[in-house]
Structure formats: structure tokens, C-alpha cells
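Removed from the display is one protein chain of the complex; every other protein chain stays in position.
Order as written gives the chain letters A and B; numbering starts at 1 within each chain.
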Amino acid sequence: MAYVSIPAYWKTIPQRYSLIGLRCKNCGYINFPAREICAKCGKKSEFEPIRLSGKGKIYSYTIIAAGSTPPEFLLQEKYVGSYPVAVVELVEGPKIVAQLTDCKVEELKIGLEVEAVFRKIYEYNQVIRYGIKFRPIRKRRIHKGS
Amino acid sequence: MYKVAIIGVGQTRFGEFADKGVKELFVEAFLEAINDVDKGIDPKEIEEAYIGNLGVGGIQLGNFSSMAVDQIGLHGIPATRVENACASSGFAFRSAVMAIMSGVCDVVLAGGVEKMTDIPRDKLRYWLGVSGDTEWERLAGMTFPGVYALMALRHMHQYGTKREHLAMVAVKNHKNGAQNPKAHFQRETTLERALNSPMVAYPLTIFDCCPVSDGASVAILCRADLAKKYTDTPIYVAGFGAGTDRLSLFEREDFTTLMSSVLAAKQAYKMAGIEPKDVDVAEVHDCFTIAEIIAYEDLGFCKKGEGAKLIEEGETEIGGRIPVNPSGGLKAKGHPIGATGTGQIYEIVKQLRDEAEKRSRQVSGAEIGLTHNVGGSGGTAVVHILRRG
Partner (left out) sequence: MVQLLFTYLGEGDFMEGKCGIVGYGVYIPRFRIKSEEYVKAWGIFAAPGVKEKAVAGFDEDPITMAIEASMNAINYAGIDATDINCVYFASSHPPYAEKLMSSTISTAIGAPSNIATSDFTSSTKAGTAAMLAALDFVASGRGDFALVVAADSPYADFKDFIEHRLGSGAVAFIIGKEDLIAFIEGIHSVSMEFFGERFRKSGEKFLRDLAIRSYAKYALNKIYITCVSELFRKVNRKPDDYKYAVFQQFDGRTPLEVALRLGFKPEQVTPTLLCTKIGDTGSASCLISLASILDAVNPNERILVASYGAGAGSDALSIVVTENIKKKKDFLTVGDYLEDKEYVDYLTYLKFKRGI
């Protein structure tokens, strides 16, 4: 069975743990995931790492029904059932695909404001693989009266 | 460069066959293709083979093409396995065409085979996630239907397409499949049944998804100027095109079109010297109902965003302006991944020869046919335009 190896997963930690995008010094485009050649201008230029805020909106989504999930999510499917996956358009521009968590089906809609959270993605061979999911923004750091 | 003709086609029924493996299926399709050459052909005249296969059945890890030509009694000839996900045999066919155009070969075999129903369910899950990107899409819990579901939702959001339109595609293709003895599903369905069936990846239900099937298909091609030696009804390859798109859907600009299809179609129309309206019959890649609607637009059968209107107005029924998927499409005819592309060729060849099995499926007077074969979520695509002689 094919799987994503430990080194391959590890290599993408800056993206998976911290949403680090790579800003192309040639054209300014923020590449996410990381690339060797800028996705916009096609040049192998230098990149500047930039930590994305994790804030964005749902661009599209689906709900993966129980019974059809990829093998990595077999356990999750058994215990949690069907789960939503979305393409989120981050405020800085790039789009990212990730699961939605702490989220009810009724809340899902294109345009819903979401924020990135660090969660367990799956476990393989006893090693926990962590990464980013998104959840609806419900709490905001607003100015509180004294 | 030489022109190319198809002189024989063969295809097994697509479906679930516990007692037939890749070898049996491929040989069956091969023998049918040989017998289909009406003036006869000695198999030894075949100089080269391109065979599409993803490897779901997992019987042979490397050198699949060597195993395939060995089984059909042609070991010795150059053989290549082509893999572009669901567009494997479409691309195998294209390679065969180019081998002849270049003058290297006169007679070439192009085909595909896939065995999907003999692996345990858990292993099947892995294959069903394979068509898109693994690192990001699959590890986000995405599945093959999931990726198309994302496209469907955007199409609904941007153009007002409704779930009913998706269901109409399913109804049409099941109606066609019910009349196709080679189809996996030979039963009609209703709009209601399609709409109310269980969700696979919202908003796609099980009726929006093609099945998992076993099957094989083979086409025999030769130089156009030699075709009449083999058959009185050669079907000519008038044009072809192919393209790619970013592998991951989320890295694309627009989820409601497949750049690979658009590029492939443009190239093919240009080479054939025709426009979309000249196409009399088409077999398009409806791995999911939304894929057919998007294909209408990408192939130029209607304007962008109006795919839903086309199905709603019945224009793509067998009697309509542009019949699409008279075979039942991937939806009803089945989708043995490696065999689908040349399976589409099989259908169009039969249509253009006025030989559709069950006359009710024959598109009358079809002269120009189009096949549209897509890999996965659109990473690759290939279009062929065939023409009656």
C-alpha cells in the first residue's frame, strides 16, 4: 500500500505545522505548498518564508461519507463518521485543502470564515502525524472593556 | 507524416467478473478486435503495442506490457505500459497513433485492461484516492469523488447548476447503458432514485459516481493508406490533442473547468480542421456526473457555465443535437480504469460504422465522433476525433 513516508511528511513540516508559504522574490507570489519553481512566474528564484495567518474563507467543500475514506482515515471514519473537507482561500491569497473540525454540517457554506488549528491528522506505524485543519471562527479577540 | 486508421476494435463487457483476471480479460478483448477486422488480419502483423493499466489488481508490478503481449501471443514486439490514471488507454491510443504517423510502425495495437473487483475493500480505498495529489489532497482526507464534489459545488455556486442537473446525466447514461450489452449496469434509473441515493461526497451521491469495474478494450490501428487491405470500413483518426493541468485541484484558478480537457480539445479540433458543432457523437469522461457537465463546456458543445442547460434541454440524448455517451458513459458502461480510453474508441468506431449494438443506441448518420478521456481529477486529458471514411 502506498503511503507518504516519514521523511516526505517531515519535509513539509513548515507548511503542515506553521503554514509557512514561500514568497517568490521575483514576482511576489506566495507559493503554498512549497515549490522549487514559482507557480506563478515559472522561475527558480529565491523564496522568502512567510508565516500565513491561517485566516480565510471556504472556497469549496464536501463531506466525505463514511465508507469511502482513504486508508489513513479509517479509524477516524469509524469513530467520528463522515467528515468535511474544504478548500480554504487564505487572506494572503493561496488556497489550501484541509479537513474542517469542530464544525457542524449546518454551518458549512461557501464563504464561511475559518481559522487554522493544529490537530492530529492521522497515525501510522505508531507515529502521530500532525497538521493543520480549519474551524469556523466563533471567538474573536475583541477589545474588552476594563 | 502518415494518416492513421482503425481497422478493428474489441471490448469485453465491463462489470464484476470473479472468474476473470487481467490476462483473461485482455485476451478476450484482443481476440474480439482481431475478429473484428473484416477482411482478416494475422496477429503477427502487429508490430507494436501500447497498453494502458493503472495496476489496481496488483498482479504485476513491473513490465506489465511484457506480460500483456506475452498473453496474446505476441511476445517479441516492442511494448509499453502507459499510465495516466483514468486516461491511460486514451494516451496509449495516442502513442499508437504517433508511432504510425512517424513512420516507425505500420500496424499497432492500443488497448487497456483493469481488474478492480478482486482486492479487499480497504485496499480499494487507497486506489480510489489515487487520482489526485497524495501529499496534500489525500492527507486532507480527500477522495476521488471528493475532488469532483468540490468542483460540483463551485459549478453550482458560480453558474446555478443544481443537483437535479447532475441526476439528469445519471438518468440519461443509465438509459443508454440499459441498451448496451457491454455495459456494467444495464438498468435504467429515475431522477428521484438518483437524487435520494446515499451521499458519497456531498453533493455527489452514489448515483453521481461511476462504478468500480473489471474490463479490457483493444483497438488495432494501421497506416491509413494500407487500411483498405484489412477492412472496407476503416475509421480515420482525423485529429487528436492532449494536455495537463496542475495535479492538485486546490492549486488551480478555476474549479469549474479542466484546463487539460480544454487544451486537448483545442489541439484536436485544430488538427482535424473542425469545430465543436461538427461533432456528431461523443464519448466523454463522466467519471462523475459533474464531469460530464464540465466536459460539455470544455469541449465547446456549449458556452462556459451552460452545461446544465444542455442536459436539461435534452440536447445530449441519443436523438439530440450532440449525443453524448451513447454507450452509457463511465457511469453506466463502467470504468475499468486502464481500459476506459480505448473503450470509448470502441464505441465511437461502432457508431461511425453504423454498427452500434442494439440499434436503439445508434446515432443516425454519424460521421465525426469524439472521445474525451481524463486522468483523475484532470491532471491529464486526451481527445481523439475520428471520422468515417
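Heads up, the rule we're going with is that a residue touches a chain if its C-beta (ideal position, glycine included) is under 8 Å from a C-beta of that chain, and two chains touch if they have at least 3 such contacts.
Just so it is clear, the model here is predicted, and its values are computed rather than measured.
Colleague: What chains on display are touched by the one that is not shown?
Modeller: Result for the missing chain's touching partners among shown chains: A.
Colleague: From the list A:I13, A:C41 or A:V91, which touches the chain that is not on show?
Modeller: A:I13
Colleague: Given that one chain is not shown, which residue among A:R23, A:K95 or A:K133 touches it?
Modeller: For the chain that is not drawn, the touching residue is A:K133.
Colleague: I need the residue numbers on subunit A that touch the omitted chain, in ascending order.
Modeller: Those residues of subunit A that touch the unshown chain are 13, 17-18, 51, 75-76, 79-80, 99, 101-102, 104, 117-121, 128, 130, 133, 138-139, 141-144, 146.
Assume only the chains that are shown with their structure count from here on.
Colleague: Hey, how far is the Cα centre of subunit A from the one of subunit B, in Å?
Modeller: Centre separation, subunit A to subunit B: 33 Å.
Colleague: With touch defined as at the start, can you tell me which subunit A residues reach subunit B in the complex?
Modeller: Residues in contact with subunit B: 1-2, 4, 8, 12, 33, 39, 59-65, 68-74, 76, 82-83, 85, 87, 95-99, 110, 121-122, 129, 131.
Colleague: For subunit B, which residues are in contact with subunit A within the complex?
Modeller: 122-123, 125-126, 128-130, 134-143, 145-146, 149-151, 153-154, 157, 198-204, 246, 248-251, 255
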